[in-house]
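Missing here: one protein chain of the complex. Every other protein chain is in place.
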Amino acid sequence: MPDCEVLQDREIRDLLPETAVATKPLALPELSEPDVVRHYTNLSTLNMSVDTHFYPLGSCTMKYNPKRNERLAGLPGMAHVHPYQTESSLQGMLELLYAMQEMLGEISGLPCVSLQPAAGAHGELTALMTAVAYFQHRGEARTKVLTPDSAHGTNPASATMAGLTAVTLKSGADGCVDMDDLRSKLDEDVAVLMITNPNTLGLFDGQVKEIAELVHDVGGLVYLDGANMNAILGVTRPGDFGADMMHFNPHKTFSGPHGGGGPGAGPICVNEDLGPFLPKPVVGLRDNEYYLDDDRPLSIGRVRSFFGNVGVLVRAYCYILSHGPDGLKKVSEHAVLNANYMLSRIRHILPVPHGNRCMHEFVASAETLKKNKGITAMDLAKRLLDYGFHAPTVYFPLVVPESMMMEPTETESKETLDAFCEALFRITEESSETLHSAPTTTLISRPDEVTAARKPVVTWNPGD
Amino acid sequence: MSYFFNTESDIAEMLKAIGAESIEELFDVIPEELRLGRSLDLPSAMSEIELTRHMGELSAKNKSTESHLCFLGGGAYDHFVPAVVDNLAARGEFYTSYTPYQPEVSQGNLQAMFEYQSLICGLTGMDVSNASLYDGASAAIEAVLMCRAATRRSHRVVVAGTVHPEYREVMETYLRELDCDLVVVDSEDEVVSPAAIEAALDEQTACLVLQHPNFFGCLEDMESLVATAKSFDVQVVQIFDPISLGVLKRPGDLGVDVAVAEGQSLGNPLLYGGPYLGILACRESFMRRMPGRIAGQTVTDSDRRCWVLTLQTREQHIRRDKATSNICSNQGLFALRASIYLSLVGPEGIKEVATHCLKKSHYACEQLESKGWMRRSASPFFKEFVVRDPRGDISACLQTAEACGVLAGVPLGQWYPHLEDCLLIAVTEKRSGQEIDRLVEALAFDGEPNETNRRLDRPHLQSASQSL
Partner (left out) sequence: MKLEELLYADTHEWVLVEDQDAAKIATVGISKFAVEQLTDLVYIELPSVGTETQSGKEFGEVESVKAVSPLYSPVDGEVVEVNESLKDALETLNDDAYDGGWMIKVRLSDEASLSKLLDHAAYEKQCADES
């Protein structure tokens, strides 16, 4: 730091009341700059990542994160703008965000868009709050949200946070909605049905239109969990198959880097009836000037501070423009091609209970291997790490025993997919002892999670 | 340009293995009547060169903190970001990894999360921290929900009117359908009155939410406010400014129960409002009710120290509708940046940054007062203060300042109608004495800006920020 050239003759105590001032230095480490650089550089090498490894983590869409997006999102007029600048000083940013609203509206078939939610789960909650406001405006007090048993846990958790009651809906053996169970649970009290399509087994639920009609018949709304949009871009649109609202995960579908667990973003799209209830502000256009439209009397209000996770949205914008309409459709085509290819190569050793075809991901089962050789999905996952591959998602969804959910994404080459499949073949021929003790080449072997949860140590203690 | 890497012959082989004639066939499961049947109505694809030009044009239409001197605050600040932060956080191994579901190949992220939690505890003086939430406002509402659940007093929450108005709006949105009164205690002055707070509290109140330094930059009388809350057995949630803890007492020293903050100040870029970093730290007794992810220390079977995600039964993937929150991510990258920042500046560095903010903002305030821009309040402040425009035309004055290369302050009328002629001005350690003088001149300026005022006399930094 340079010397402070102003008020040099005054002390902290001259400017602040004594009772408010700290009496001791903060308990923070004292490190040299090279020490910090070495520490974090060395830490980084202990991670697997998309930049270093194939990462077929089902339901997370770990596609390549284009480097150009990083450079462009770092432009001064994108990265270094303050949220409370005047609208006139932000016309480029507002133009981009306005275009983003329009583009997401077109891709989803649901024209009213809020870019405010900070993550997929936040989008779910925001959409449910929007639905509640819509029903209240109509004088209806609906209380129930139907969520399939195969759905992501955020669905019921969001329902509770929105003041609604989650009711579980059964899935059939194929992971699709059990229509009889749906019919038995539909009544005038149902506010929203939350559905993931393609579903968590990687299958497109062809009944979706009929499901939506049944829900609409009792006056309810259909929410689409957009986690799996990578399978259907430009092929079919949620708004066209009956959804009234949805969220996108731009960090998945539109290639935002995952940053070790975040940030993401969770923009939501709704139909015109629900539009007035979306959070405010949204970006408007009037007399060729972009502005923040705060004058929305029916809006639910804010769900976070400032505009939204703009840094993630800027990357998504770059990604969409890089592809154009035909390119986006090709994204889904290649994602589906890669997943089906992997499925066709491994199903003879890891059966896929839900059929020989899938969308952008599929769920294989290690149940037979477990029965015959005592090898579990967890063992396979851990051994894959030794072979230099990140593991698929294991033990989700629960409807498949010993499940391994694989999502290769469109950005992997056949060569990589082949190498992964070959590794799986070799692993299944290894002894069960080898697999139980895997991984052996990583920095650590399997950690003791029981001790971690039983006697939690969540901050560093001097002496450790 | 797009990112597919299979050749035509690869594709033919893949289709053969699948047993499909064409890629289209793989979509047969989608009923024909649900198909879009046309191209999406989107701009056509751009090459990297075209996209770079387009984004350059959009970026150039924005004024930025690199083209202009920034005195804007209100929860997001133009603090200095050391090059080390950008450089380390841009490493692909951090940047392009995800939630550490496989701890054996995620020790880098897990240890970084654990260190983040430890640094936040050191910074705040609280017992435990989670691995971060979306932003300051989400941390504040999650703290409120946590207090409601822990105290089983779910119907009443009291918040000071000096808390960031957008944070209060978020609380209002979340609590509206949860059968909970959100009582806002307004005050004439720029600090909340302890007597008014006392009048609003009762034995059924779950928590009292305070911001210190508050939205106007002023220090609240924390000692008596905390004591008042304790007398009703009400939990205290303090929204703090991380940088202020270089000079101010820590939330833990003030006896608050939950400390939350916007962590943008800790090495994170402004990004037009996000993504940012929600900090949440609390007393140990809240540990199993904390929302979001938590990293914990454990050992391997060969007794080697390591880290895992822990206390997962709190979370939605296990507890579903009974989870402590629906949040299933953390702002890993921004928590990492905050950790790098805190490790780099250390206890002396943060005190120095805070002292600069304190002195420079007071210098700015004194200079402005000498030009007739008076404060309304006599309350002590940290790095931000409210002044009244002597001419009473805030929007014209902001435009003039902008033309002089200065982003002068945040107009308060949008949230507080009685402060329509007031500006909230923040001064960080980045500003030199000369730059502060430019602010004072820009606000005092009457008439057309001249050429020297319009152009910046500092080098235009090429952005090195490769971060979100």
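Going in written order, the chains are labelled A and B, and every chain counts its residues from 1.
The working rule: a residue touches a chain if its C-beta (ideal position, glycine included) is under 8 Å from a C-beta of that chain, and two chains touch if they have at least 3 such contacts.
Everything numeric here is computed off the predicted structure, so don't read it as measured data.
Listed residues B:I49, B:I318 or B:A396: the one in touch with the omitted chain is B:I318. Residue B:R288 is the one among B:K16, B:R288, B:R391 or B:H418 that touches the chain missing from this view.
From the options A:M179, A:L285, A:A423 or A:A453, the residue with contact to the unseen chain in the full assembly is A:A453. For chain B, the list of residues touching the undisplayed chain reads 288, 312-313, 318-319, 322.
Seen across the whole complex, the unshown chain contacts chain A at 449-450, 453-454.
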